[in-house]
Each structure stands twice: as structure tokens, then as C-alpha cells.
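On to chain A.
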Amino acid sequence: MKAIDWITQVLEMAAALAAAPVFLGWVNQCRAWLQNRRAPSLWLPYRNLHKLFHKEAVIAQNASPLFRIAPYVVFGAMVLAAGIIPSMGTRLPLVVSADAIALVGLFAAARVFMTLAAMDVGTAFGTLGARREMMVGFLAEPALLMVIFVASLISSSTALPVITEHLVSGHLGLSPSLAFSAVAFILVLLAENARIPVDNPATHLELTMIHEAMVLEYSARHLALMEWAAQLKLFNYVCIGFALFLPWGVATGHIGPEGLLVAIPALAVKLAAAGVALSLIETVSAKMRVMRIPEFLGTAFLFAVLGLLVHVLLRT
Partner candidate 1 sequence: MTHLPLGQQLLDTCAALLLLLSFAMLSQRRVVTLVNLYAAQGAVLAAATLLLAWRTGEEHLYVSAALTLVLKVAFLPWLLHRLIRRLGVYWDTEPLLKVSGTMLAGLVIVVFAFSLAQPITRLASTDTRSAIGIAVSVVLLAFLMMITRRKAMSQVVGFLSMENGVFFGAMSASYGMPMVVELGVALDVLVAVLVLGVFFFQIRERFDSLDLHHLETLKERD
Partner candidate 2 sequence: MTTTFPSLLTGCVALLCGWVLVGLAGLLRPESVRFAGRTLFTLGAALGLGLAALAGASLLSGGIERLILPIGLPELPLHLRLDPLSSLFLFLLGASSFGISVFAGGYFREGEGTAPGLLCLQYHLFLASMGGVLLANDAYGFLVAWEVMALSSYFLVTTQHRLPEIRRAGFLYLLMAHVGALCLLLCFGVLQGGSWLFTFHAMRAAHLSPGWAAAAFLLALVGFGAKAGLVPLHVWLPDAHPAAPSPVSALMSGVMLKTAVYGMLRVGLDLLGRPVWWWGLAPLILGLFTIFYGVLFAAVQTDMKRLLAYSSVENIGIVFAGIGLTIVFAGSGMKAVAALALLATLYHCLNHAFMKSLLFLGTGSVLHATGERNLGRLGGLIHRMPWVAWLTLIGTLAIAGIPPLNGFVSEWLLLQSFLFAGRLPHAFVNLLIPMGMALLVLGAALAGYVMVKFYGIIFLGQPREASLARAHDCGWLERVGLLWLALGCLALGLFPLQVIRALGAVTAQLIGAVVPQASPHWWLLAPVPGRPVSYGPLVFLTATTAVVLLTVLVVRLTYRQRVRRGPAWDCGFGAVTARMQDTAEGFGQPIRHLFQPFFEIERQLPEPADREPRYRIAIRERIWRLLYEPISAAVDRLANTAARVQQGRISVYLLYSFATLLVLLAVALIS
Partner candidate 3 sequence: MELVLLLGFPVLGAALLGITGAHRRAPEINAALSLATFLASCALTVRVIRHGNLLLGDEQFFIDPFNVFLVALTAFVGLTTSLFSRPYMRVELDHGRLTSGRLRLYHSMYQLFMFTMLLALTTNNMGLMWVAMEGATLSTVLLVTLYRTPGSLEAGWKYFILCGVGIAQALFGTILLYVAAEKVLGAQGMTALLWTHLDAVKTQLEPTVLALAFVFLLIGYGTKVGLVPLHSWLPDAHAEGPTPISAVLSGLLLNVALYAVVRSKVLVEGSLHSRLPSMLLMGFGLVSVVLASLLLWRQRDIKRLFAYSSIEHMGIATFAFGMGGPIANFAALLHMTVHSLTKSSIFFTAGHAAQKTGTQVMEHIRGLITLSPTVGWGLMLGSLAILGLPPFGVFTSEFLILTTAMREQPWATPILLAALAVAFAAIFSKVQPMVFGETSGRRLPHAPALLPVFTHLAIVLLLGLYIPPYLAHWYRAAAHLIGGG
């Protein structure tokens, strides 16, 4: 275990922490441009967080300790996830003890705590949001796992870095199974990060919202952590996407500074592109009715399974 590996490890987490809000800002900017609005500043998310952290926290009378623990757990989970996903380097010490399945488990943990916290105060909207979040989750999680499994069947490992390395060494072209799962992954990404068409991050109409409804009762630092966690989640998902489908530029093998010198800009470019693509999707598509969401995710799940089957069929 080299020191340099640990450095990369920490670096990745730090980078994720730093980059997540900017990325969100970037997406919002692109969206504003695409919709001919004056774009908010790229740094707006930062200011938001800063502001929130400085406020006085108000907590409902009947909130239990769980309510106060949840933001930290969710945030922690997301940071850890950032440490598992090979966004820049693949030699991550943590990865040994947490593979992709564990990663999904981590997301699940975050989701469970979030929903429990949402139910804790016992308001109408909280429980409503929790229910919807779980509804999204129980379809999105399997879909995500299936997507990962396709890749891990190809590279016969469930550890993301291994997968990435195997793909980078890419003697295989774009396999059809991966194409299927790519489509599935994009759908999952939209749903999991409360983006249009599944949820509208900018909405203030309670009856339609999912993620917002869950964090309604939070304020100040707790809210800040939740928001930041959400941004991290988006960032992580995008990075997973990179690791599975656009692994190029990631510093594989034994990396020194030179590897990073390639990896960081590569990541930046990919992020920028992803931001544009995301905002594009969000602009062209319209928010759908809540009960349509399962169909949407069902499609994603189906695509992922199809990818798996295609893989098996082609292999045998």
C-alpha cells in the first residue's frame, strides 16, 4: 500500500467535496442558458451552503435523535462513496474493502436514513416524500446494480477500479450489452438525483416533489449537509458513469503525479460535457406524473437486464 495511493484516495474525496457544488452550479448555468435565462453564478451553491451553515437550526419538537443523526450519516456515506469510485485514479486503498455492491449498499444506507428522518417528524409531506423516494429507490437500486453487473461480468470483478482498468485496457470495442446498460444508467441517474423528468429540483409545489419533500423539516446546517450530500450524490453518479462507460483518462496502474496531471483535466472535461448533456436532457423533457415514474424506472431496469442477457447470449 503506497503512500501515494492514500494521497490519491484523500485527493479524490476532497475533489469530490469541492467539485460537487460547482458541478451542480454548472448544470444550472447550462440549463439557464438553454432556457434563455440569465444564468446564476457558478458559485451559487457554495454561497448557499455557507449561508445555511451560519443559520440557527430549528428542529421540530417531536424530532428524535435519529432526525439529527441522519444528515451526518447521509453526508458521510456520500463522501465515502466518492472515495470508492475511481474518478481520477484506480489505486484506491478503500476499494479493497468495498466493491460496487457495497457502493450500492452505501447509497441504500443513505436513502434509508434519509427516508427515516423524513418520517421522523411525522408531517404529511415528509412521509409522502419518503414513500416516493423509496418507490424510486426500489427500482433504481436494482437497475444500478444490474448496470454494474454487466460491466463486472465483462471484467469478472465487482470492484469498480478493476472494471475501469479492464475497460481502459479496452481491447473490447463498445459491446452492445454496455450500450444497453448505458441507456439504463442514464435513466437511473436522472431518477436517483431528483432531476427532471422524475423530480424537479427547482419546484416549490409540494405535491409533486420527492427529494425536497423529505428535507422540508431541515434547516441550517442539517439542511446544508443534506444539500451537499445531494450534490455529492449527483457527482458520484456521474463519476460512476465515467468509470463504466468513459473510463479514458483515468490514471490506471501505478500512478504518480504524472498520472494525475492527465486525470484531473480529463475529469474536468468529462464533467463539463456531462453537465451540458444533463441540462440538455432536462430542458427537452418534461416532468412526468408521479405514478409514471415506476414505468420509467422499470424501463431502466429492463434495459439493464437486457444488457445482461445480451452479454450472456453473446458469450455462450
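The rule is short, and it goes like this: a contact is a pair of C-beta atoms (placed from the backbone, for glycine too) under 8 Å apart; a residue touches a chain by one contact, two chains touch by 3 or more; residues count from 1.
Selection rule: all candidates are chains of the complex that A comes from, given by their letters.
Just so you know, these numbers come straight off a predicted model, no measurement behind them.
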item: Chain touching chain A (counting every copy) in this complex, out of 1, 2 or 3; value: 2
item: Partner candidate 2, residues of chain A touching it in the complex; value: 53-64, 66, 68, 72-73, 75-77, 79-80, 83, 94, 96-99, 101-102, 105-106, 108-109, 111-112, 115-116, 119-128, 130-132, 134-135, 137-139, 141-142, 145-146, 149, 152-153, 156-159, 162, 206, 216-217, 219-221, 225, 291, 294, 301, 304-305, 308-309, 312-313, 315-316
